[in-house]
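With one protein chain removed, the remaining protein chains of the complex are shown where they sit.
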Amino acid sequence: MFDETSTILAHEDIGGGYRHLVLRSPQVASAVAPGQFVHIKVPSLEQSALRRPFSVFNAEDGVVEVLYKTVGRGTAALGKSQVDDKVQVLGPLGRGFPLACRGKALLVGGGYGVAPLYFLARTLGAEKCILFVGGRTAGDLLALDRFAALGVDVRIATNDGSRGVQGFVTAPLDEEVNRLRAAGEEFEFFTCGPDGLLKAVADRALALGAPGWISADRHMICGVGACYACIQKTVRGNARCCIDGPVFSAKELVW
Amino acid sequence: MFDETSTILAHEDIGGGYRHLVLRSPQVASAVAPGQFVHIKVPSLEQSALRRPFSVFNAEDGVVEVLYKTVGRGTAALGKSQVDDKVQVLGPLGRGFPLACRGKALLVGGGYGVAPLYFLARTLGAEKCILFVGGRTAGDLLALDRFAALGVDVRIATNDGSRGVQGFVTAPLDEEVNRLRAAGEEFEFFTCGPDGLLKAVADRALALGAPGWISADRHMICGVGACYACIQKTVRGNARCCIDGPVFSAKELVW
Amino acid sequence: MVIDTRVNLGGLEMSTPLATASGTFGYGTEYAGAVDYSCLGAITAKGVRLDPWPGNAMPRHVEVPGGLVNAIGLQGPGIDAFLAHHVDEYERLFPGGPKMIVNIWGGTVEEYAEVASRLEAAGRKSIAAIECNVSCPNVKAGGHTFGHDTAVLGRLVAGVRAATRLPLIVKLAPNVGSIAPFAQTCADNGADAISLINTIPAMAIDIEKRVPVLANKTGGLSGRGIHPAAVKLVYDAHRAVKLPVLAMGGVYEARDAVEFMLAGASAVALGSAIFSDPGVVRKVYDGMLEYCSRHGFSAVSDLTGALAD
Partner (left out) sequence: MVIDTRVNLGGLEMSTPLATASGTFGYGTEYAGAVDYSCLGAITAKGVRLDPWPGNAMPRHVEVPGGLVNAIGLQGPGIDAFLAHHVDEYERLFPGGPKMIVNIWGGTVEEYAEVASRLEAAGRKSIAAIECNVSCPNVKAGGHTFGHDTAVLGRLVAGVRAATRLPLIVKLAPNVGSIAPFAQTCADNGADAISLINTIPAMAIDIEKRVPVLANKTGGLSGRGIHPAAVKLVYDAHRAVKLPVLAMGGVYEARDAVEFMLAGASAVALGSAIFSDPGVVRKVYDGMLEYCSRHGFSAVSDLTGALAD
């Protein structure tokens, strides 16, 4: 774990209320694994403000990328930082996804939940992965170009049908699962996104007896396991999302 | 009194740690008199930060000017505001200088203390005024060009002799006082600056039986007379610098 | 939707739920021009006692992160000058203006009672309620001990109660283990309302000079940073007794005032925030109304204690 003084290399509004933040953070970049996150001190917030946790979207060549949605005062303030500004980045933090997968890796993401899945796909290898991504409308779908460039097979569902099939992302997911089962192929689930989606994926993993890797968001104070603020209930009791997670096995989770 | 949303028209570093702030504040500008002050909400400080009081250096045509020295976190933060930024300006506040003067007006200033004296000179008429201004070194002398443009007779003293006579400003002041007394001319003192200077001028006013108008700085909370934080001892008891002053008669003050 | 903004604070009828906090708003006239008085249901005058009082030596305040620490020390002109000068001027400037709550203090129960009865006897139109300060941390001989001993507090409240029929609000100290017994004591002895919170005892040291910043050495913390502590005390008091609560402490935005109402306040006072921004009075008022319409409250008073569970 490093608390690295990082420099903003790029910081762009990518539409839909999302921004793409690119940081020069060589220490964090070389140590981070898919599913891990960083805890960022937002420069313009007051000294006592807590840090904000974000999944690592990509890490390569000393550079860490984050995709984030502006939802409150911290992300709004972060959005005002500019190229060349310095940002304290604490990381890598948490337990990420397993980096081996038996059979197909079914990546299921919603919103900024696709961020860690991109880094995962790059690590597992595009050919092993299918990304299932959902959103209300086409504008909610993030980083499709990056997944495409990797060569990942992408299946899209939008509530309004503006892109991909109309409806929930579980529809194309279930279709693929049925296909794989019919073909006798193995698969694992990897998911990050809103709680409803996580639950839907976890239920399928349990029902099908397939491994399910669920990345959960919990409000955090320290991000390193020191404060016990970020509790996720598990079969073994109260776990800390920041250090025992954020990725949990579907079998461990208690909803 | 107005709490006017004002626009910064100019904001320049004028050397020696001083800045010249020019605000479009039509309401305050048209109501303010020399010796009064404004209470400024520094934009980049946190919401709960107190305002900072500054004398009005000049007010004309809807514009209020301030000369200020960077001494702490408020003035440092104010220094970062830029042209076109909005600033809340509460004013005009306090009791200023009397606007009539029997005989010569001897204006005695040090540091940013010359600020209200400029506005005063413009109002009394340059021909009635002599400005005595002191500082450690030439760089501490502010707004001499403005006084010159008004046509005010300026007498300078610096501790290091880098401009004007070497020594304290009381030397040229005493010289002029002696000349005026010898000539049987009347005069009044008007002063603003460090406490030592104020005291020196007040002592002379009392000793000579001449009116002395002393502008005192006291740390303030409200600036409007509501909180009783800014006490100046007077012969009538505890007075509020912000509303009973900042200008007091030398005869009232208890040091 | 037209929202009914009236609230009743233990017999004090306020046209809006907003007041100003004692000591932050002088005698009600000083902010004329900068504060929108039409948003105020009441103003609270600075602490008044029987005789003139010089207050503490300077410096009397220091800015700290999240607020300020003050030790003004209750400087005031005494009850006679207050009535003759300050109340006169207030009534002249704001003839139909917000009602005045007079904050009072003294060294003995008798002094408090005397001030209260003189206030009632004066029969002034603007004077509508008495706020009994039993909790100023800045005067050693003053109210401090009254606020930390329920027996002493009970005698004080009973004594003032006997001296006046004006609505009687008791302003309690925040630095107590539990507010309930103090609130109960107020109720038991005839108070009409309580107000919470006074400043929290605090201190700042000038590390370069190695002396306390304030001449009085210690003072009281007010402002933004104390708000969460104040909400807790208001919540506890509201659940402990039936008395209405006038809440104050770090209100800088409408949401802070709404929070106080939901925690159980019947009215909310603005204090230190006015120093930074006199416009806050209007902003908080507008924001509260906006909140009420958005959440379907047709009367601001319905917010009191309106937590969902």
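Note that the chains take the letters A, B and C in the order they are written out, and that residue 1 is the start of every chain.
We take it that contacts are C-beta pairs under 8 Å (C-beta built on N, C-alpha and C of every residue); 3 or more make two chains touch, one makes a residue touch a chain.
It should be emphasised that the depicted structure is a prediction, and the values quoted were computed from it without experimental measurement.
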Which of C:Val69, C:Leu168 or C:Leu289 contacts the chain that the document leaves out: C:Val69
Contacting the left-out chain in the complete assembly, out of C:Leu221, C:Val284 or C:Val300: C:Leu221
Listed residues C:Ile127, C:Ile200, C:Val268 or C:Leu289, member touching the removed chain: C:Ile200
Chain not shown: contacting residue from C:Ile101, C:Ile194, C:Ala240 or C:Leu262: C:Leu262
Contacts of chain C with the absent chain, listed as residue ranges: 64-67, 69, 147-148, 173-178, 200-205, 207, 209-212, 218, 221, 224-229, 231-233, 235, 250, 252, 255, 258-259, 262-263, 291, 295, 306-309
Interface residues of chain A (partner: the chain not displayed): 1-3, 41, 46-51, 88, 90, 218-219, 221-222, 224-229, 231, 237-238, 243
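As a convention for this text, only the chains that are shown with their structure count from here on.
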Central subunit by CA centre of mass proxy: C
Highest-count interface - the chain pair sharing the most C-beta contacts: B-C
Cα-centroid distance, chain A relative to chain B, in whole angstrom: 59
Chain centre separation (chain A, chain C; CA means) in Å: 49
Residue numbers of chain C (touch at least two other chains): 65
Residues of chain A engaged with two or more neighbouring chains: 46
